[in-house]
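Before I ask anything, let me first share the structure, which is written out below as structure tokens.
With one protein chain removed, the remaining protein chains of the complex are shown where they sit.
Our next item is subunit A:
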Amino acid sequence: MGIMDQFFQQLINGISLGSIYALIALGYTMVYGIMKLINFAHGDIYMVGGYVGFFCITIMHLPVLPALVISMVLTGLLGILIERIAYRPLRSAPRLSVLITAIGVSFFLEYTMMYFVTPQPRTFPHILSDVAYHIGPFVVNNQQIMIFAITIILMALLTYIVQFTKTGKAMRAVSFDTEAAQLMGINANRIISFTFGIGSALAAAAGVLVGIYYNSIDPLMGIMPGLKAFVAAVLGGIGILPGAAAGGIILGIVEALVSGFISSTFRDAAAFAILILVLLFKPTGLLGKNTNEKV
């Protein structure tokens, strides 16, 4: 395999990994956009999504797609519940209180899950037989194609909701100016709930896909991808949806290239180096612009 071939192979691996990051990062960025909250529990919501998918497949013997949908719905509801119980009472509290609460929710989810499902990693059943497609010198397997396809479909769906539905427009209005949105008769609390639901559902999808791709889930699996997705969201410009998608994919590709060409021990370092570079040189992110206010 020549160096170019290897490059493209890692590119393919990077895109599937990046799709996962992108799905998590979208929820991160949506919640930030609407509440200015870095929801550090978001990675754990992704973990719960993975477990719900796992139980759907192993206990209820469901195929991949129904398991994915059920996991998205239940985890979405969990997200709404978390917002209602943990964050809503703090709506007018200082931002630091909410941030600390988010870290508390994160621990709560991790260790509650550990209590119920044990800290032992579970092996995801092999539900998709491995089919590898050889395109020239490259190998793409069916799981990578599935991850990428589902990510694209979910992103298209999200774009449609945010751009064209009344609720989606209200989401944009609330995230731009909550008070002005209320003056339009928009129930901001309801829109925030909805946003949490959607973001959590996307994270759940990522959790199920990761389970299928890497065959293994455990209660602490959300910590690293959660942080990475945060990096992806900042890289794209936090609060900006296309930014989160692009940031996720770029981060996945960079990690795959670093693993492939340097050493896989450096992949996490690469991700956080990106965070440092973004914060140093373009804190608003790739797609972020400095806002000018007209008076």
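Here, a residue touches a chain if its C-beta (ideal position, glycine included) is under 8 Å from a C-beta of that chain, and two chains touch if they have at least 3 such contacts; residues count from 1.
As a working rule, contacts and distances are computed from a predicted model.
J.: Missing chain's UniProt protein name, "Aspartyl/glutamyl-tRNA(Asn/Gln) amidotransferase subunit C", "Branched-chain amino acid transport system ATP-binding protein", "Gluconate 2-dehydrogenase gamma chain" or "Cobalt transporter"?
T.: Looking only at the record, the undisplayed chain corresponds to "Branched-chain amino acid transport system ATP-binding protein".
J.: Touching the left-out chain: which of A:Leu77, A:Ile145 or A:Ala173?
T.: Answering carefully, the residue with contact to the hidden chain is A:Ala173.
J.: With the missing chain put back, one of A:Leu154, A:Ala181, A:Ala204 or A:Ala271 would touch it. Which one?
T.: The missing chain is touched by A:Ala181.
J.: Identify the residues of subunit A touching the omitted chain, counting contacts across the whole complex.
T.: 166, 169-170, 172-173, 176-177, 179-188, 291-292, 294-295
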